[in-house]
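All protein chains but one are shown at their positions in the complex.
A, B, C, D and E label the chains in the order they appear, each numbered from 1.
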Amino acid sequence: MSKILWIDPVGTDLFDQPIKEFLETAKGPETKLDVVSLARGPMHLEYHYYEALILTDTLHAVRKAELDGYDAAVIGCFYDPGLREARELSERLVVTAPAEAAMHIATTLGHTFSILVGRKKWIPKMHENVVKYGFTDQLASFKSLGMGVYEFQKDPAETARRMRAAAREAVEVDGAEVIILGCTIEFGFYKELQEELGVPVIDAVLAPLKFAEFLTGLKDQFNWTHSKIYGYQSPPREEIVEWKLEEQYGTSGLWG
Amino acid sequence: MSKILWIDPVGTDLFDQPIKEFLETAKGPETKLDVVSLARGPMHLEYHYYEALILTDTLHAVRKAELDGYDAAVIGCFYDPGLREARELSERLVVTAPAEAAMHIATTLGHTFSILVGRKKWIPKMHENVVKYGFTDQLASFKSLGMGVYEFQKDPAETARRMRAAAREAVEVDGAEVIILGCTIEFGFYKELQEELGVPVIDAVLAPLKFAEFLTGLKDQFNWTHSKIYGYQSPPREEIVEWKLEEQYGTSGLWG
Amino acid sequence: MSKILWIDPVGTDLFDQPIKEFLETAKGPETKLDVVSLARGPMHLEYHYYEALILTDTLHAVRKAELDGYDAAVIGCFYDPGLREARELSERLVVTAPAEAAMHIATTLGHTFSILVGRKKWIPKMHENVVKYGFTDQLASFKSLGMGVYEFQKDPAETARRMRAAAREAVEVDGAEVIILGCTIEFGFYKELQEELGVPVIDAVLAPLKFAEFLTGLKDQFNWTHSKIYGYQSPPREEIVEWKLEEQYGTSGLWG
Amino acid sequence: MSKILWIDPVGTDLFDQPIKEFLETAKGPETKLDVVSLARGPMHLEYHYYEALILTDTLHAVRKAELDGYDAAVIGCFYDPGLREARELSERLVVTAPAEAAMHIATTLGHTFSILVGRKKWIPKMHENVVKYGFTDQLASFKSLGMGVYEFQKDPAETARRMRAAAREAVEVDGAEVIILGCTIEFGFYKELQEELGVPVIDAVLAPLKFAEFLTGLKDQFNWTHSKIYGYQSPPREEIVEWKLEEQYGTSGLWG
Amino acid sequence: MSKILWIDPVGTDLFDQPIKEFLETAKGPETKLDVVSLARGPMHLEYHYYEALILTDTLHAVRKAELDGYDAAVIGCFYDPGLREARELSERLVVTAPAEAAMHIATTLGHTFSILVGRKKWIPKMHENVVKYGFTDQLASFKSLGMGVYEFQKDPAETARRMRAAAREAVEVDGAEVIILGCTIEFGFYKELQEELGVPVIDAVLAPLKFAEFLTGLKDQFNWTHSKIYGYQSPPREEIVEWKLEEQYGTSGLWG
Partner (left out) sequence: MSKILWIDPVGTDLFDQPIKEFLETAKGPETKLDVVSLARGPMHLEYHYYEALILTDTLHAVRKAELDGYDAAVIGCFYDPGLREARELSERLVVTAPAEAAMHIATTLGHTFSILVGRKKWIPKMHENVVKYGFTDQLASFKSLGMGVYEFQKDPAETARRMRAAAREAVEVDGAEVIILGCTIEFGFYKELQEELGVPVIDAVLAPLKFAEFLTGLKDQFNWTHSKIYGYQSPPREEIVEWKLEEQYGTSGLWG
């Protein structure tokens, strides 16, 4: 059995239940799944300041997940906020996130992919992630739906209509072989879109769930886990204690 | 349950049994596994001509696997021979191969990786695969062990010694955070090497097995499978029949 | 005098004569030219499976060409199938192919080029070849004519019309300075198109012919030929004989 | 007159005074300069978790600087933590950071540069910054001194000795034309090193100070400032207020 | 006080006065500014042959500037002609040019930029400069206004109209966050355009002026100046004298 924690890194539990239900339909039989959101924070992460605000609470949720015996954590935002830091922090916990997972899957299924984002605002950072993960040559295009995070689920028919138009253009004009939905709150739309278009449409909630299960398996079986030698080398617990970082940041029991 | 076929694309069954035994130790509980090699062909694939010789038989083995109800096939050579063609050919079969699988895993576990090859001869094509898969920036180095495929298992102590030296240099001098064993016949060495080095060492047999299970799951659950719209669009069965390709190439029942 | 073999790597001799006639108009005075197609095989190579099917016969044609005293062989398909393997195989034979030749010429004549392909299906592999040959920054665009190989010569006026439209867009919108016709069966159209557009239009039959003559000259005069040290190092004849590969693959006299 | 705030984003004021004194020797005649560190936080930022811990306090210091009438803020760590977010946050404040400033200067002074880091641990993230800023082709190498942040100023003679050895190798072996000191706490060493080596050695404290003055001038004169249209578009003050983010994160008066 | 020489590298003084007046509005209080053009030469530099014609006179103007005690020289053409050679030539003079300056500024202000050129003719060389300076990933697009150098200032309303249309498309369609005016003679238009578009518009005259002041400051304070070790290593004065190059090229007193 493997325990996975989905962290919805926002200050609302509004999506906890629907995401959990969605995840439950997809998790492996041996997976035990929890969804948490944060005790405080903005309602969405469209702005990088909001990402910054939730960063430490998210990392502490990751740390707590490790202490609580989880096998993996997913940081549930397509900007992949804190992925590097979470891996550095964790001793044995597997951590992944939507963009990484979705792109690794998409580049296996096709030569090129397009990402459907809500707003053009999101593109610069997401484009840097595409470059960072190595998939510049595989990126066909970003397509903006002109919608905020909270609009996706408000009028699903309109969302579906825009996705259809954007995805079709991505495939026909930009040559995309795979479509990635570039926001976790675009969940639930992949299936119909995929059937209509006839190309794989990667959902940003399902992708990291399955990637987390996959990576957890690799760790359990072969001890393949985040390399701790350079970039992901953990901070020394002694420093954290000596500097009273827990006290300073109002956490407790994380490195106690 | 998912059925996976490991194709050892050489004209000897010498490694069928040891690879099968090795795979059995690692496969998922729901996986049913077979290993085949080819009825004819060279004994190893160090030369690209040998790769060419086994290409159609390998693709026909893939096609047959699809007809026989397999869920996935692994083409068991680190050059990933025929991967593109096998995906084009398959209607629903998942196909993967060692280099693709190992690099997707390695780039998730660390920022940089090095590949331990047998001979420098192998590097140009493998380097092109690194570029093709998108991981140029993540490649720390290739390291040659100066050994042919058949030498790896002959004197395991010597092989381990060379791997240790090469991997240590890769980590310490070239900055690799992850090591990839760049040949399926380097199987069995990852574990000890990993423990010694303290960085993940990706085995080229285990990696594609688990990647195949992973991709099979994605297909079964979400119908995420190779995009058939452009590069992997299958040849029309009518043409194959009309041109009597089966007759010409001595196969039968593949498109019948 | 130099002897060049054009291999039309398909199972039909339908184009042998027209291509030969076309080549004859362009070959150097000292060139002796033959055109062969294969004894079996698909009628075109639009699908990668078809490329796989013709691979060994093509390589054996190359090997035979070397034994028969040819100086160079051209593998006549714009996917450049088997180019790497043919060079590895050959001891002294010069081998080239349309995409390589056309791109090396085009990048000498202009800063950017576009490739006119028949179908979008062809683009992913051809794009990988552009990257492999080093010309990513020089690629202005791919343009699809929406035609199969057999349609090019069926209604030449319609083909010319589509080429004109696509090439004009490539030049005016995408900024291409040179046009490459991305299929050998697009032969015969370059001249008129070039005159109309006022930019060089590279024919995929003429380009490799002249490139083969060029490379043959370099070999004859300076012994500049494919480097045999790493990637193109030939398989040892002893292995081929010992493993009875000729017998297995129904060839004879190639390494006898 | 322009007011610049140097933020030493750590939980100690140990370096405030020495850095201020060092900056004072270099600031423009019209520049008024303050140095602050944070009220809490780790003592150095070698680990990415530590970077995460200081992120919001740093951003709030930036925001406060804007409210307090500063013209520019420098985030004083060579990882450039929070640079993107700080620019997004600011309406008119100029924000810069050491790595960006140093690399823009270095690539103007030479064709290639090397970065002297304390530990190999730092390289993966810094390398990603090199890629992000566009200077992959200009990077000659990273050189590790094998020292932590607090060791640089402890035994200056030893530090200088190691810098000399590393920089000399960077210039002579790796072909670097410029050296960048990859940590703000390497301050004070550039001068002597530069004289010895005969190539520019960019100090990571001076570089962003002067870059901040430069950018401030551009803003004052031409209103050239961070583009607010996509990636740096600020979060709407209404959301911040409505969601009571100040209350939640224990700040007040920042968006009041 | 720092003395800067703006070299308008053409054989007309037509723009000397207007550019000087424009520069005077922008120069630093401590800057003393002169503008010169050449004694002979073409009237504009749209063609690379014209660039070649003015090259030595421009370099000699740079050398003379150094001898005359200038601190910096700007080569006033967006092709950045002779920048490499001028830096090689100069012992202590700072040299910069419009494209380099504008791109370094633009990439600090936004993630992506577009360049408005007069004619498509200019694009290939300017694109190579973008690549050379490292900003391939940041380039959103080139936009051609379809105007020659002398047309920009002839009908300013029409020029402004075309700039507006091109810049708007760059921002809205190509995702540019910053606009660069890709010709010095596009001076004077940035302000209004910037206000209308709401994104920074970098003027190709102001940018190198301020960059020259910036670099001069770095040199004066820290002796950070062009690295003289490899690419910018100056030719030995002895050779120049021994070979009588001054006599041969009709200069005198430059290396005397």
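Quick note on the criterion: contacts are C-beta pairs under 8 Å (C-beta built on N, C-alpha and C of every residue); 3 or more make two chains touch, one makes a residue touch a chain.
As the structure is a prediction and not an experimental result, all values here were calculated from the model.
Peer 1: By the contact criterion defined above, which parts of chain C meet the unshown chain? Give residue numbers in ascending order.
Peer 2: Interface residues of chain C facing the absent chain: 26, 28, 96, 100, 104-105, 107-111, 133-138, 171, 175, 177-178, 190-191, 194, 198-200, 202-203, 206, 210-211, 214-215, 217-218, 221-232.
Peer 1: Just the residue numbers, please: which parts of chain B touch the chain that's not shown?
Peer 2: Within chain B, the residues that touch the unshown chain are 120, 123-124, 127-128, 131, 136, 142.
Peer 1: Name every residue on chain D in touch with the hidden partner chain.
Peer 2: Where chain D meets the chain not shown: residues 111-112, 137, 175, 177.
Convention: only the chains that are shown with their structure count from here on.
Peer 1: Quick one: how many steps at least from chain A to chain D, stepping chain to touching chain?
Peer 2: 1
Peer 1: Hey, what chains does chain A share as contacts with chain C?
Peer 2: B, E
Peer 1: If more than half of the interface residue numbers appear on both sides, call it same; otherwise different. Which is it for chain B and chain C?
Peer 2: same
Peer 1: Any idea how many Å lie between the Cα centroids of chain B and chain E?
Peer 2: 53
Peer 1: Residues of chain E that contact two or more other chains, please.
Peer 2: 111, 136-137, 175, 177
Peer 1: How is the touch graph of the chains shaped: line, ring, star, complete or other?
Peer 2: Per interface graph, the chains form some other shape.
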